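Note that one protein chain of the assembly has been removed; the remaining protein chains are unaltered in position.
To keep things simple, chains are lettered A, B, C and D as they appear, and every chain counts its residues starting from 1.
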Amino acid sequence: MGPLDYVSKSEIVHSYQSHGPITYSVKRPVRNLFSVKGTAVKMVALSFDFLVLNVLHIILVIVFQKYGVNERGADGKPKTDWYKITNEMFAVMSPLLVFFLVFYNNQAYNRYMEQFFIARKLEGIVKYITNRLRAHFRHDPFPGAEQSMREMLRTVIVAHYCLYLRLPRYTKRPIHDWGWDYLCKYGLVKKEEQAVLVGKSGPDIMGETLAFCLERLGQHVRYGHIDTLTFNAFEQDLHVMAGFIMSITAYANNPVPFAYYHLANLLTLGQLALLAYAFVFLDSYLTIVVFALLTIALLGLRDMSCALSDPFGVDDTDFQTMLPTARCHVDNEGLLSRDSVFGNA
Amino acid sequence: MGPLDYVSKSEIVHSYQSHGPITYSVKRPVRNLFSVKGTAVKMVALSFDFLVLNVLHIILVIVFQKYGVNERGADGKPKTDWYKITNEMFAVMSPLLVFFLVFYNNQAYNRYMEQFFIARKLEGIVKYITNRLRAHFRHDPFPGAEQSMREMLRTVIVAHYCLYLRLPRYTKRPIHDWGWDYLCKYGLVKKEEQAVLVGKSGPDIMGETLAFCLERLGQHVRYGHIDTLTFNAFEQDLHVMAGFIMSITAYANNPVPFAYYHLANLLTLGQLALLAYAFVFLDSYLTIVVFALLTIALLGLRDMSCALSDPFGVDDTDFQTMLPTARCHVDNEGLLSRDSVFGNA
Amino acid sequence: MGPLDYVSKSEIVHSYQSHGPITYSVKRPVRNLFSVKGTAVKMVALSFDFLVLNVLHIILVIVFQKYGVNERGADGKPKTDWYKITNEMFAVMSPLLVFFLVFYNNQAYNRYMEQFFIARKLEGIVKYITNRLRAHFRHDPFPGAEQSMREMLRTVIVAHYCLYLRLPRYTKRPIHDWGWDYLCKYGLVKKEEQAVLVGKSGPDIMGETLAFCLERLGQHVRYGHIDTLTFNAFEQDLHVMAGFIMSITAYANNPVPFAYYHLANLLTLGQLALLAYAFVFLDSYLTIVVFALLTIALLGLRDMSCALSDPFGVDDTDFQTMLPTARCHVDNEGLLSRDSVFGNA
Amino acid sequence: MGPLDYVSKSEIVHSYQSHGPITYSVKRPVRNLFSVKGTAVKMVALSFDFLVLNVLHIILVIVFQKYGVNERGADGKPKTDWYKITNEMFAVMSPLLVFFLVFYNNQAYNRYMEQFFIARKLEGIVKYITNRLRAHFRHDPFPGAEQSMREMLRTVIVAHYCLYLRLPRYTKRPIHDWGWDYLCKYGLVKKEEQAVLVGKSGPDIMGETLAFCLERLGQHVRYGHIDTLTFNAFEQDLHVMAGFIMSITAYANNPVPFAYYHLANLLTLGQLALLAYAFVFLDSYLTIVVFALLTIALLGLRDMSCALSDPFGVDDTDFQTMLPTARCHVDNEGLLSRDSVFGNA
Partner (left out) sequence: MGPLDYVSKSEIVHSYQSHGPITYSVKRPVRNLFSVKGTAVKMVALSFDFLVLNVLHIILVIVFQKYGVNERGADGKPKTDWYKITNEMFAVMSPLLVFFLVFYNNQAYNRYMEQFFIARKLEGIVKYITNRLRAHFRHDPFPGAEQSMREMLRTVIVAHYCLYLRLPRYTKRPIHDWGWDYLCKYGLVKKEEQAVLVGKSGPDIMGETLAFCLERLGQHVRYGHIDTLTFNAFEQDLHVMAGFIMSITAYANNPVPFAYYHLANLLTLGQLALLAYAFVFLDSYLTIVVFALLTIALLGLRDMSCALSDPFGVDDTDFQTMLPTARCHVDNEGLLSRDSVFGNA
């Protein structure tokens, strides 16, 4: 069983990482409405704050209707001794909450898309390195060429896998140990290497790849096997690869600043708590429906922002990591030994 | 009949891909208003949710006027026992809906423009590769130069076509089979190649092009036909080309996250449903007109966002794919054999 | 008379292209207010939709005051049987209209600035190519160097002019024929070349320049006159130049998507029509003034967005094309034959 | 007295250019409030439109209270025959004004930051050129190396100074003549060069620098003193430098489009004039305070946008130009003759 099959059939991978983004047809907006898998509705509906806020509102409505209304005016409006909170008090706070949340969500969405494309470009870089190795080292144009080619690609593939294995989301889960076993099993990492690498961060492991490949390539330059231009082209790609690995690791280690998240959270929960009380004076049982939709929307926006800004986890909005990396690994390793579909060159 | 004529006259292409963006004169805003082809109005007007919401509103208005109004106060305002929903309940939800939809639309518009320019730049890259091939390989400066030139350009053109052929929107339609037949008919793909390529994604097919061209170029470097600088220039362009193909494929396979779309959809439909009821209390038959315009605007914005974020499909907002690719193919293939208009060099 | 004088004195150029952006002093905001040349006020004030909307509103106000008001309440408010439209119905539509228009305007402004800078950078690239030609080919360091230098620069300058000549805005106007005559008159284009070029798009003409220059440079490389690094530097600049020409042409051929424009237009005119009626109930002749300002602002924003997103036309917001291109042409051609102001090198 | 002292002590420089951005401590928000130097408050407080609007409002309030109020209702609200303007009429215009101004301000802020960093990067490029000159030409590794080094750096420094000297803001002021005298005095420009350069724009002067340096470097390549890679590296930096000079000049010659500014101005002044009247009906002398704050905010935002979008002038928000350029000049000229602090290499 090749590594791709092994990964795609692994129970551990199945349980501890996302199954990939949900696809949907925009042609069926109404039916989509009732598909809550991976949506903000699912994130929110059973959350503590959603339930507390809505139960609070319902209780307040009932109590107000029963004990709060002294009498009703000629226009049917209730008279009460309860201290009022009215919309007028929120003339600044409401747009502030809305803007802040939407901008926060926009930032999170940008993080999400940026990391998604970094992951794709990273796979591209590994492919570029593989193809350059093929062009210069395949069929042993100088002694030891094929061996160097395979040794260098191995370190590149290990760095690719380890980016994800060493993300904080993974290191504390069984998938982490599974991952190291897997790398050993398929000969990518030796036991004594694992002992050292397991204590390093993703970018540090990439640093080892960089050190190995550049020193090896430098030797080939000195022996006259390749020229400096080719050395520089490999170096450039390895730098870009290291930059991508740094970016994803840096994003994962540095969430949206706590002060930012906290203010968004405070404003959301603070205003919702006040609204749970203020809506009572609107004197209609239907505020229960409106308030429920409003809490779903606001808490959903907050939670979706959190989920989007960290796209390599286990949520339904997250991207797969092990499977595409294994596919990339298998494809590129295979490419070293075979001709292009378009014929041998 | 050359490939360009064949494509431009094909019934299949005509039926299964966009006819290109609609041009219009901004000088006639009022007349444009009644041209609904390719607009959000056309997308929305016959949709299920538009009809349901508006019929619901009309029924509610009529029922309210007939049975809901108990009496009218001195100021003419209706008195009713119906539970009210008022604008005050939407003080947070209305701006949230508006902002979220407009930001969503903005993201979709950016995706649209980005993919449009990637498609144009991709055509540019193919032209750059062709011109560099001409400069270094034309008129057989070394044995086999012209043949290598044509073989490499063929694989580049195949990768260009296959980007679009292998997009999810096309693979499930008759245009897909038509496309492979077309590639075989004009000698771009051999039958045995097709058998393999048809199972690969656009980026993977580009990977084969990369593997073929780089290995071939590497041989020419070893034979001293070209130098490493020229190898690197070709490699650079092929990498950029692979990056563009990856981007468009990645966008097509990864729509706006479902959670994002779902929240936009939920907020839109949820608030419209509530407004269909709330507008009843505004006590004017004209709410029917206003509500219709509002539903067109909101649902139209939602649906236009979906359409814009996926620009290589069959909608009226979409771009053509086969025709410009065929034009690019014919132009570049022709350029290999002829002098520039500005004279032979 | 040199080409620059010829262009700057041409009646045709004077009539059929913009006179360049209006300069103004921000120190005099109030005086600027009454300078309507090139403003949204001028675009809107005599337009059909502006007049219809305002006349409609004035008529409605007069009719309402005369026939619509049955009596006035104790608070002076009118009582009427007319079906009402109130601001409450616009609680979602008003911010939607505003946001959408401002985002649309923002996109248009970005297109405007981007194209402006592309035009400037394009002039820069032509200058860079000229200076590299001077450095490597001037004073005939090898046989035929000066001739190659002049022949290549000619094709670059032709591509620069043709970018603008072949824009849709120009091809249908007398300036187009004038332009080709001009290019022939000053020896930039031969009659037999014109016959072919006039049927090609701007990017395609640049493609011919690319084909000519690269093949010529490739020959000089093979003869050992220049090295591959110099070839690559020219190639790189020609690619960037081709990219700029593609961008401006692509923008000009692809306006803001019709669906986008249409929705903005529909929302604007739809809401203004409703407001023309709704304002009647505000019961004040001063709504006529407010409505006039509002229509100027909204229609002006819409029309300014259209004008900004297409900056190489004949509007007052547009940039000049022929004159700066001619200046660039004359400067660079002159530079081939003279020393730098800083002394001969 | 070296050039840096000369510039920093010059009366002319002191009077005709900004003293640099104001530094402040964010720890003292309340105290900062009363520091109006360089703020929108200072820009606005004595401006014609601010005074007219506020005097108008005060007169209207007094006249209304004296003659406009016929009687007061039971709720204390005034009854009047004056035609009313109410907030309801501004339901679309108010958010439009706010958004448009804030987006305008955002664009201006981006221009400001972009130009600031271009100025810094330009200094960086001059330093990079200096250091490369040192590495390849210092200590006369080939005959005439040191002389070429100094001659080329001179032209680069002249182009740096002339970027600012030839900006429209400077050419009409005494600092312009002072600048040319200064360049002659310190031997950067010869009298006969000045006669030609003074009629050229900043980018054109940079064009002369480019022509001189590339031709000189091309000769060194032909003599075998340096290789093409080094030529290309110099050329690349000179291109980037020319691009920066073009950008700042293009920004300075092309303010925000007049139509854009005019619409912002019209909306601001139009709505403020209407509000000066409308606030009267709010029937409170405190509208005078609120209206004053509102005019400061709106006019201040408009004027700050204008100031930010043109950062190389004489305002308090502007950046210094002569002083940092002189510092860059002195540092780099000195570096040609001395070892690094870290020892001789």
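Observations
One rule holds in what follows: a contact is a pair of C-beta atoms (placed from the backbone, for glycine too) under 8 Å apart; a residue touches a chain by one contact, two chains touch by 3 or more.
In this text, all values refer to a predicted model and were calculated from it rather than measured experimentally.
Shown chains touched by the undisplayed chain in the intact complex: A, D. Considering A:S25, A:Q219 or A:S337, the position touching the chain not shown turns out to be A:Q219 (whole complex). Contacts to the hidden chain, counted on chain A, fall at residues 47-49, 52, 73, 79, 83-86, 88-93, 95-96, 99-100, 103, 107, 151, 154-155, 158, 193, 196-197, 203-204, 207-219, 222, 228-229, 231-232, 235, 239, 242-243, 246-247, 250, 254-255, 257-263, 265-267, 269-271, 274, 299, 302-303, 306-307.
Residue positions on chain D in contact with the hidden chain: 21-24, 26, 29-30, 32-33, 35-36, 38-41, 43, 74-76, 87, 90, 94-95, 97-99, 101-102, 105-106, 109, 112, 116-117, 120-121, 124, 127-128, 131-132, 134-136, 138, 141, 227, 229-230, 233, 271, 275, 279, 282-287, 289-291, 293-294, 296-298, 300-301, 304, 307-308, 316-317, 331, 335, 339-345, in rising order.
Just so we're on the same page, only the chains that are shown with their structure count from here on.
The chains touching chain A as well as chain B do not exist; no chain touches both. Of all residue numbers used where chain B meets chain C, under half belong to both copies. The two sides are thus made of different residues.
Farthest from chain B, judged by the mean position of CA atoms in each chain, is D. Mean C-alpha position of chain A lies 40 Å from that of chain C.
Annotation: 25 Å between the Cα-based centres of chain B and chain C.
Shown for chain A are the residues in touch with two or more other chains, of which there are none.
If touching chains are joined by edges, the resulting network of the protein chains shown is an open path.
Touching pairs of chains, sorted by label, consist of A-B, B-C, C-D.
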